[in-house]
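Mind looking over this structure? Questions follow.
Of the protein chains in this complex, all but one are displayed in their positions.
And now, chain A:
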Amino acid sequence: MKCRVVKLFSKNVVCLRPGAGRMDRTESMIHADTLFSALCNALLKLYDEGVLLQFAERVVLSSLFPGLRSEDGKDLLFLPRPVAPFSTSDTDLLRRKKEKKVSWFSWKAFAKVISRFNAKQLRFDCNLLNEEIFALEGRFALLSEEKEMLGALQGFGFLSGVEPHVAIDRVSNTAFEEGGFYFQENLVLTTGTEDTTPFLYFLVHYERFEEVLQPALNLLVEEGIGGERHQGKGIFDRWESEEIELPDQGNYLALFSVALPNREETGNLIYYDLVLRRGFVYHGGPTAFYKKPIFKLVEGSIVRLPFAGCNIDVAPRDDYRVISYGKALGFAFS
């Protein structure tokens, strides 16, 4: 399947606030449904509801993942670790801890891991500690042939930064005694070296990319993704895109998006984790409503094909329609 890789760049620190129910908590990444919702809001600002509904029906997209651009302009894109177990013959517990820590793979490393899937035992016969094949740096795994990028990975990754905030009393000019001082956690994508540029990217499959999605992306980078956008969180400066061929033939699928199985697909789940998706609905107006909470499969879950996933209405009221994204986009393999 032909997809677009859309890369979101910020000239300053990439700082987001994907809320997790409390001001001092954030999600560990921007999920596909949050991205979908942000795109829908941008589309609704530019076009009418007809365009939005067509988009919601046809689009398939992934969650936002981290990427790193080196000094010479090469991009290293990372994918989440599959949820399925990995076999390792290493008995050194310290080394095994190093292997367990890995949560992101470069595309090449991901393809290598996926090619080692043991369909009989439903696990990856793949030793990440084999230095002839893999090179590990903290939470990231590369192929040994990509070793020259290891240095750039130092200090790269998501950090949670805590910002203190004060609500000032208009009368006394001091912080309110109750709730006046609080902390807000943000998700920050950092890099330890000045000559590399961290960015976020997602995959999207949509026929009317140039015509409809491109204007929405122009607006989206300025509108922002996630919470506290009026404080500049989740804002980007520019975006770039390129085409990519994503394998879609095979017996299994490693998910790149939070997905919701159709009723008949629930038997196709192999390895998965669940994430509770809830929160408030922002619908282009000022009033927020609490959405129906729902569990979805996380990125990296392994399912048996066919598996398309579905969008679901999570509107809290009958007079509203709130589409929660749940379609599956992923890497197919056998």
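The working rule: contacts are C-beta pairs under 8 Å (C-beta built on N, C-alpha and C of every residue); 3 or more make two chains touch, one makes a residue touch a chain; residues count from 1.
Note that contacts and distances are computed from a predicted model.
**Q** Just by its UniProt name, which of "CRISPR system Cms endoribonuclease Csm3", "Molybdopterin oxidoreductase, transmembrane subunit, putative", "Chemotaxis protein CheA" or "Hydrogenase maturation factor HypA" is the chain not shown in this complex?
**A** Not shown, but named in UniProt as "CRISPR system Cms endoribonuclease Csm3".
**Q** Write down which of A:89, A:172 or A:266 is the residue touching the left-out chain.
**A** Reading the full complex, the residue touching the unseen chain is A:172.
**Q** Given the contact definition stated above, which residue among A:222, A:242 or A:273 touches the chain not shown here?
**A** A:222
**Q** Looking at the full complex, which residue from A:188, A:294 or A:332 touches the chain that isn't shown here?
**A** A:188
**Q** Pick from A:1, A:46 or A:119: which residue touches the chain that isn't shown?
**A** Within the whole complex, the residue contacting the unshown chain is A:46.
**Q** Over the whole complex, note the residues of chain A touching the chain we left out.
**A** So the residues of chain A touching the unseen chain are 12-13, 15, 45-46, 159, 161-172, 176, 183, 188, 190, 215, 218-219, 222, 224, 228-232, 235, 283-287.
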